[in-house]
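One structure, pasted below without further comment.
One chain of protein is taken out of this complex; the other chains stay put.
Presenting chain A:
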Amino acid sequence: MKNVMSNKYVIALYTLPALLLILTLIYIPIVLSGYYGFMDWDGIGQMTFIGMDNYITLVQDKMFWTSTWHSFLLAIFSTASLLLYLAISLVLASKIKGSDLLRKIYLIPMLLSSVAIAQLWMKIFDPTNGMANKLLEMFGVENTPIWLADPDIALYAIFIPVIWQYAGFYILIYYAALKNVPDEIIEAAKIDGASSLQIAYKIKLPLISGVFKVTIMLAVVGSLKYFDLIYVMTGGGPNGASEVMASYMYKEAFKLNNFGYGSAIGFGLLVIALFMTWLISKLTKSKDDVQF
């Protein structure tokens, strides 16, 4: 057996299926979309090579940078909300009554499909009959907001369900990580007279910092390529007020028949996401990662 596994051809043979899968489903499409970015193509007729034109337009396209800014806003908000998730998991993991049930409740939004969530929140945000405004009216607010129709609010209104949607996912990760902190250490701390707040700050958080870094990465990259709720709830409107990079790409490619330019946007999105991944891993790198 050992002989077989050390044979280079066998190794190549065994990794081949996975390699092929990744190549054909991920890397080749990425290269292709970069390539289509050099073309003037409506997705139907002939492609014509136009060199860097699409990429030059992209850099000068105000709408692209607006949508990039919106994507970054989402990234900032979802990263900030990680702290909230972390706080919830700290409470959940500290053996309070009913934490099992609560954990399951928090997980439910994750089990719903994005489109169902979007439909649900569109009903909540309905300006006349929606739950949000009915509640505000109950508290005596007169000029209730029009939520998704107001260009100043629309984007932030969508952030609420997005953050709500992913709560369960991150809480689950943090919860699992916190449960993984050895009891002996915490017991030792207790014996030394540490309060539960001190235990949380000085022991639990440093011990799960590795997981925290991973979730920052997931939140930022996930936000940058975010698409579903935006697309269903406002379609990027009104007037591009809630357009993010991915929805802008979809709109250019499929709605406006600019496959070439759409591909260029997609490639831009990839570059930005890669850069952010690199930046975050650089920023969060520390030598003294705690091992246990």
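Definition applied: a contact is a pair of C-beta atoms (placed from the backbone, for glycine too) under 8 Å apart; a residue touches a chain by one contact, two chains touch by 3 or more; residues count from 1.
Note that contacts and distances are computed from a predicted model.
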item: Name of the absent chain as recorded in UniProt (options "Teichoic acid D-alanyltransferase", "Extracellular solute-binding protein", "Peroxiredoxin" or "Hydrogenase expression/formation protein HypE"); value: "Extracellular solute-binding protein"
item: Which of A:Leu136, A:Leu172 or A:Leu270 contacts the chain that the document leaves out; value: A:Leu172
item: Options A:Asn7, A:Asn180, A:Ser195 or A:Ser286, residue touching the unrepresented chain; value: A:Asn180
item: Residue among A:Gly45, A:Gly98, A:Gly140 or A:Gly193 touching the omitted chain; value: A:Gly45
item: Identified contact with the non-displayed chain, of A:Leu58, A:Ile76 or A:Met110; value: A:Met110
item: Candidates A:Gly34, A:Pro206 or A:Gly240 - the one touching the absent chain; value: A:Gly240
item: Interface with the unshown chain - residue positions in chain A; value: 42-46, 110, 113-114, 122, 125-129, 146-151, 154, 169, 172-173, 176-177, 179-180, 182, 234-235, 237-240, 251, 254-258
